Each structure stands twice: as C-alpha cells, then as structure tokens.
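A single protein chain has been omitted from the complex, and every remaining protein chain is retained in its original position.
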Amino acid sequence: MQTLNQALFIFFAVLAVASAILMVTRRNIVHGAVFLITTLLSTAGIFLLLEAEFLFIVQVILYVGGIMVLFVFVIMLVNLDVSMRQVQFNRQWFVAGALALVLAAQFLFAIWAGRGALRLPAMADEISPKNTEAVADALFSHYMLPFEIASILLLVAMIGAVVMAKRRVG
Amino acid sequence: MGHLIPPSIMPYVLPVLYAVVIVAVLPLLAGYIVLMERKVMADMQARLGPMRVGPHGLLQPIADAVKLLLKEDIIPDKADRLMFWFAPLVSVTMALLAYSALAIGPAFQIADLNIGLLFILAVSSLGIYGIVLGGWASNSHYSLLGALRSAAQLVSYETAAGLGLISVLLLAGSLSMKDIVQAQSDQGVWFGFSVPFGFFIYLVGSIAETNRAPCDLPEAESELVAGYMTEYSGFRWSLYFLAEYANMIIVAGIATTLFLGGWLRPGARYHEHIPGTGIEWLDALPALLTLGVALYSLKLAPQQPVKIQKIVMGLVAVLCLGIAGILAGALFAPAGVMQGIHGAFWFMAKVFAYIYAFLWIRFTFPRYRFDQLMRLGWRFLIPLALVNVIGVGVAIVLRQQFAWGPIVSLIPTTLATLGVAMLLAKDDAPVSEAQTADGE
Amino acid sequence: MNDERTTKTISGMDSVDTTVLGADEIILNMGPQHPSTHGVLRVKLKLDGERVAGSECIIGYLHRGVEKIAEHRSYQQFAPYVDRMDYVAAVSNGLGYCEAVEKLLGTEAPPRARVVRTILTELQRIASHLLWLGTHALDIGALTPVFYCFREREEILKIFEKYCGARLTTHAFRIGGLQYETYDGFEEDTKRFCNDFAHKIDEYETLLTENRIWVGRTKGVGILNAADAIALGVTGPVLRASGVKWDLRKAQPYAAYDQYEFDIPTRETGDTYDRYVVRMEEMRQSRRICLQAVENIPTGPIMARIGKVLKPPPGEVYHSIEAPKGELGYYIVSDGTTQPYRVRVRPPSFINLQAFDKMAKGSLIADVVAIIGTIDIVLGEVDR
Partner (left out) sequence: MRCSWVNVDPAMPSQYIPILIYALLAAAFPAVTLIVFKFIRPDMKPNGAKLEPYECGVPPEGNARGRYSVRFYMVAILFVIFDVETIFLFPWAIKYGQLGVYGLVTMLVFLGILLIGYVWLYRKGALDWV
C-alpha cells in the first residue's frame, strides 16, 4: 500500500507541476484554464493522500467547481482573439526572469536555513476517520471568531463584486 | 477461489466488481430511460411512441446506440479540436464518477465515504466543464450562448439545491450515504416528510441542474437550436446525452437517499405476515410485482405481429420471471442478502418514481425564460432554502430543549417556511423598468 | 450566398444597421433553418447579451412568384395556387379568391353555397388556430398541447377530406359557388365536432391559461399598442389583441356572415398573452358560427350561372376577407381576356410580420421565439 501511495503522490505532484507549467505557457487562454483545473485537482489528490478528506472536497467544490467557473466566465467575456494575437512574452522578460531567479534563490535559502523546522511532529497513529466532524469541532470551538469574521469577508466580497459589476453594466 | 486472491486485495474485489457492472450497465440503463421517457410522453400525448423496433419498441435503445456509434463524426473546421474531443469525455466521466459514492441498497456501493454526499455533489458539479468547454470549442454562437447559460444555470441551482440538502444533514448528522439512510431508519420517518421544503427545493434544483424541462434552457430547441450540443453529432453527441441521463439518475439517487428513505421499504412499521410463513406481505410485494409484469408480457407475447417480436417478448417475460425468482429467493436467504437485494429493488423503484416525476413535469409545463429561471433560483429558492435551514435548526433545538417529538417540532417550522415561500412568490413579480433604474 | 441581393428586407419602421456593433453586441442569425421560425424566415438579431437591440426580418426563401404565375393562367386555373400561400388555411384563401373574381364578374354565389362556404371557412379558422396554438406552445416549451391540437385538427381535416377529397390544399370552392354538394352526414359531422370541441378547448386552457410559466412567458412580451398596430397595417387577432375592434366579417360582411350572431373578442394590452386569449376566444366564436350555420343550410343550387370560360369585363377589384391570420385581400385587374392582367395579394402574415421589430426590441432571445409564434406567420404566404 505504501508503494501505491508513494506512486500516487509522485503522480499527483508531477501532474500538478507539469500542468502548472503548461498553464502559463499556453497561448490559448482556455487551454490554460483547463491546465489550471488539472493543477488544482492534483493538489486535491495530494490533500486526499494526507487524509484530509474535507479539505480535498473543499478544494474540488470551491476551487475547481467555483472559482474556476468564474475564471472561465471571465475568459469568455473577453475577446479571445485579441489576446491570442498578442505577443506572449514581452520585452521585459529578462528582467522578470532575473527577478524570478532571485526569488527562487531566496526561497531556497530560506528552506535551507530553516530546514530543522520542517521536521513536523509525527502524525498520530489514529487519525479521526470523521474528518469533516474534526473540521467542525475546530471551527466551532477554537476558531469561532475567524468563522464569523469569514462571513463579514464574504459580505464585503459580495458588495464589492456587485458594485464593480454594476458600474461596468451601467 | 478465495485462496487465489491475496488477502490485502480482498476488500477491493467487490467494489471493483460493482464499478465494472456500473460502467457496463449504465449506458444501457440510460438508453432505457430514454425509451421510458418516449413511452411516457407518448402516453400523455395520446399516441403510442416507438413500436417498431422490438415489441413495443423494447429494442429501440439498442438500435439507437448502434446508429449513433456508426454515424459520421463531424468536427467543424473552426472548432478547437482538442477541446471538442475532450469536453464530452469530461461530461460523461464526471457523471459516471458520481456513482462511486451512491449506495444502491445496503450492499451495492463502490465506496462508503465519510464525505459521500459532498463527493457526489463535487464530482457532478465538475460536469459543467464538459458543457462550457464543449460550447466554447464549437465556435458557434448557439453553442457558446447555450454553454454560458448552462453554466450560469448550473451554478445558481447548485447553490439552491445544496442549501436544500443541508436541512436533511441537520437531521441525519452525517455525510455518508449509508448513515443518512440509517438515520431515517432509526428516526422512523423519511426526511422528505420531516423537511418537505428541503425536498421541494431539491426537486426544483435538481430539475434545473440536469437541464430538464421546464429548465432546459441550455438546449432549448426553440431558441438555441440545441444549445451547447449544436455542433455535436453522432457518438460525441450521444456522450452528452448519456451524461445527461446519468446525471438524472444521480440526482434521483441523491433525492431517494436523502428524502425518500433510500433503500428502506415503505411501511417499515407494518409487519403483517403471510399466514403460515415468516414472510411479511410487503417483502413479498417486489416478487409479486415482477411476477405480474412477467405474466403480462407472457400474455402480450402471442399478440406480437412478427415471430421475432414474439420471441423477444417471451424473453422479456423470462427475464422478469428470473428477477421475480431472485426477489422471491431472497426472502429465504440470510438477512444480509435479503436486505441487499430488496434494498436495491426499492432504491431503483424510488429512483424511477423520481424520474417519472421529472418526465411528468417536462410534458406538462412550458419552458421558463432565462431571466425568469435565474430569478426563481436567486430570489425564491435560495432565500427559501436559507429560511428552511434556519427553521430546521430551530426545530431541532426546540426538540432537544423541550423533548418534543420529531414531527411535532418540525410542523411549525414547515408552516413558517410555507409563509415565507408565499411571501417570496408574491414578490416574484417582474421588476418594472423604473425599479431597475432606481437600483443603478 | 449573396442573399443580401436576392432577398427582400422588411425590417420594421427603423431598421438596424448590423454593421455597427456596440462593445457587447453580437449578430445572431435565427433562421432560415431554425426550429421555431415556422418555415424559412430569417431573423437577424443584434444582441446585447441576450437582449435584442435590433432585428431584421429577411424573407424570400420560399418565394415562388405566385402573383406572376396568375398572369399566365386562366381565372379558374389560378384558384388552386392560392391554396398554397397560407397552406394551413387553404379554404380561407380560396374563399377570398373566388369571391374576388365573382365580384369582378359581377355575380354572386347562391345562398346554399355561401352558407357551406361559411361553415368550411370557420372550420378552417379553427384548424388554423389549432395549428398556431400547438406550435406556439411548442415554441414556448410546452410539448403536449401540440398533440392535442393536432388530434382535433384531424377531425376538421377529415371533414374536408370527406367533402372534397383533399385535406390540406383543398381547393374546396369554385368561382361562382361550389363544385361539390355536401356529403351525407356533413351536418352531423360538423355538429359532432363542434360539440366535442367545446370541452377540448377547455382542456387546452387548463394546460396553459393560468399556468404560471405560460403567463410569465407571454404576459408583457411583444407589446404592440393600438396606434402602432394601425400604423403598421396589422390586422386580424394581432390587431384585435391591441384593442381595436376590427373584423371584416362584421365590418364588410361577405359569404353568409351577416346572418349569424358572434362576438369579436378584443383585449387591451396587445401582448403575447392577449393574442393568445383572443385566438382562443375566436375558436369558440367560430364554433358558435358553425353551429348556427349548420342548423339551417338553405336548399337550392350550389353554383351560379357563369360560363365555362370566364372573361370578366375590363376593370379592377379589391376584395378582402377575414382570414384566420388577418385581412386577406385580392386585388385583381382584368383586361377582358381569360387571364388576369395582374393579381396582387395582400397577405396578412406578410403585413403583420412588419410589427416584429417593434415587438421584439428590448426583449430577450427567448421572447423572439414567442413573438414569431404569436404573429402566426406562414412563410408560404409571406413569400408567396
């Protein structure tokens, strides 16, 4: 079983990274969106390997089933032909590349410097099989306030979205 | 046989077997639901429906399948070939994948997930990409308009239907399909009766989610020709069709599990035995019903016009007789086997009843207009669902605090929700131009 | 496909310039090959989202030059051609043509012929309205009424078949009267149909009239006010739904209509729902006329005394009747020969279609379908 899990982890990881790269390199923005969906689904698969069932399903429902639908709608609202004809990499690509390299170096350094902290405590042998209930327990005990604040955040998002879209319509 | 399979793989053998059976049987089932639809439609419209292929059109689905498989395969010139190929596959795969958590009776389930219901909802909601990408790939006005409509409709009603389901989860306390049915068994009432508004919201939501009339706007043939499927033909088209019917069975399955007691037998408290045996009357009912169908087909067989049709009708009778035999045999089998087989029977019976309701609605009502449909979703169903959830929550607290009976506590809630529903329906009148301008 | 040159445009009062598009606008062609344009009408829609910003009806895909053909046929020979204009109301077309020629000849059909003509024409009106109801409901997504409507229409067609042998393009009447005497049992058949039909029409109304979705789809859709309707020359149920009480059967009685009692239903708003209600009521009134007429068919000859060769005196005539879809007029010029010099048809669908742009502007795509249905066009008649 362990080998299978290992294999699955590698499969999802490679799929996630590969489709992420394909996502940014595709000229066709709809193809890009499809690859982004693949990335998100692979990430969901990794959540599942970590026995985070609820998180897995949240990833699928919210990111793949919700936010990506929004993305696709936006893609269909813009005129694709124009963006297809635009030059994909503009002249500042080398500046961007250099910056990306610097960033990568920083990340690597940070990981190397703090590698001791990455040793997470070993997981308990018995993980509660009722993952959703565990989330609920946490949500309604320790994280009550953030939970309520989330609703305010959603309210703000709702109002913001409508105000912006209405301006666009008007 | 047992020693051939390593013990570590043993628990997976049965689920994988079901998986194979579902993939093999589902397309056939979808075909026969189409036949059922055509026959029901014909009956309601004072005509006969398919009668030529096989006795009473019984072989029509097979003829259709062969035709569709062999039809010319057209990909329009301007289409995005990759996406055009990929999109119907997404639709079908997601529709099929949703079956993995569905419990068809206590024994037939690929996997009993803790998040079973959410898994089904999540996977079936991904089918939207098949539609949107297919419509986009076709590069036709009708297709894209249909696809966008479809996506907007699906997401709107997904929210409403999801909120409708929450009221059941409050009562059941689990997302596992098996536990939800078990909860109905324990509480002695189907949740459809405890939370009628949850059921109503889900019924409307599921009609819209499966693009059935009166909410079949994405493929409204009188406006958008065939919506997102306009450019599809032959086998690719039939894949979409398969996905649509598979989704119908899925939503019927969810509704059956959550609101209609899943595989539970109706009249669970009725225990009258057939004299002289330990068999209850209602347990004998499935076998008797199928026996009746078998005898009826046997009676019809000699009346068929052609010899081959006589034979086919006879085979149908034999098939029904076989099923009746299995159902009858199950009565004398150990309790587990008996529940498995009869559970599957009752589950399928309820699923078909639900689908029949779909068809009935389809042939009775005209089609909504898109803005009306969206208004129904956003301005009627969603607020109603929220009120319903809160109402059920209050009812449960009341029950816990004052030890009221499960039904008693839900009656005031249901009445309150009914009031809200009427209030919302009253407000559902079209908004005048002046009001819209005011809102800007 | 250079149909811009070969087809005519009859957009409404202000036609759309489809070459200039706003940022969110697209052009969508509905038709000529579309499930709900009732034939080969092509509607070019300028859409803002799903809203119709402008529309243009492009016709001519079924043009057969009927009016031109008339110039090379004798008066009798041309009669079957008119059946093929509004092919779902062939009897009415024939009535209009025969009466126009009779007027040109200065003769009149005998009373018996006139009553039989009235009965058949009213039956035809019911049949035409039934076809309209079925297809209109189908366009709006109600799948079932169409079969019920066809079931009843079948009864009418059976009466036609028994009477003259044809069901659709009947050529039932002749110039000067009737060729065939009514068959035995004609009265009984008509009475039986009319009696049954009373319940059937209630049946359709249960399915539609108070249905929330139906009302939602039709009320307030495609409004045409009385002033616009008159300005555009709209006639028939479409006009009456806008509140104008104008019916040629009352205004300038022809055939035997002056002998019977019937009402002209009108409505106020002039939306799709009103047109539906008006037509439903018209079917009831037609039934009423049929019942009155069939009770008392006068005896006597069925053919006026006109020669075998028709040579109307030089001159011109315009005669119009209230066809199921509106005013059907024939303008015939005779030069004294056996063939008309010129025949001009005023087809109701063609004129009514002009109001389409007015009705459709600002509505949604789905409404376009309802509006095309509610005008009740037959492309055979629009294009001729």
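Per-chain residue numbering starts at 1, and chain names A, B and C are given in the order in which the chains are listed.
In this text, a contact is a pair of C-beta atoms (placed from the backbone, for glycine too) under 8 Å apart; a residue touches a chain by one contact, two chains touch by 3 or more.
Being a predicted model, the structure only gives us computed values, none of them experimental.
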Original post:
Among the chains included here, which ones are touched by the excluded chain in the whole complex?
Top reply: A, B, C
Original post:
Of C:Pro32, C:Gly96 or C:Gly216, which residue touches the hidden chain?
Top reply: C:Pro32
Subject >> Contacts of chain B with the absent chain, listed as residue ranges >> reply: 11-12, 15-16, 19-20, 22-23, 69-79, 85, 88-89, 92-93, 96-97, 99-101, 110-113, 118, 136, 138-145, 148, 151-152, 155-156, 158-159, 162-163, 166, 169-170, 172-175, 225, 230-231, 235-236, 239, 242, 370-371, 374-375, 378-379, 382-383, 386, 389-390, 393-394, 396-397, 400-401, 431, 435-436, 439
Original post:
On chain C, what residues meet the omitted chain?
Top reply: 1, 3, 18, 21, 23-34, 37, 42, 48-51, 364
Original post:
Tell me, which residues in chain A touch the chain that this view leaves out?
Top reply: 1-6, 8-9, 48-51, 53-54, 58, 61-62, 65-67, 69-70, 73-74, 76-81, 115, 118-123, 129, 132-133, 135-137, 139-140, 144, 147-148, 150-152, 154-155, 157-159, 161-162, 165-166, 168-169
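FYI, only the chains that are shown with their structure count from here on.
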Subject >> Fewest touching-chain hops separating chain A from chain B >> reply: 1
Original post:
At what distance in angstrom does the C-alpha mean of chain B lie from that of chain A?
Top reply: 32
Subject >> Distance from the mean Cα position of chain C to that of chain A, given in whole angstrom >> reply: 61
Original post:
Where the CA atoms of chain B average out and where those of chain C average out, how many Å apart are those spots?
Top reply: 44
**OP:** Check each residue of chain C and list the ones that touch at least two other chains.
**Re:** none
**OP:** Spell out the residues on chain C that touch chain B in their complex, using ranges where they run on.
**Re:** 26, 28, 34-36, 50, 137-144, 147-148, 151, 207-208, 211, 213-214, 216-217, 220, 364-369
**OP:** Under the touch definition given earlier, write down the residues of chain A that touch chain B in their complex.
**Re:** 1, 28, 30-31, 34, 37, 53-54, 56-57, 60-61, 64-66, 69, 72-73, 76, 129-132, 166, 170
Original post:
Which part of chain B faces chain C closely enough to touch in the complex?
Top reply: 41, 44-47, 141-142, 145, 213-214, 216-217, 220-225, 362-372, 430
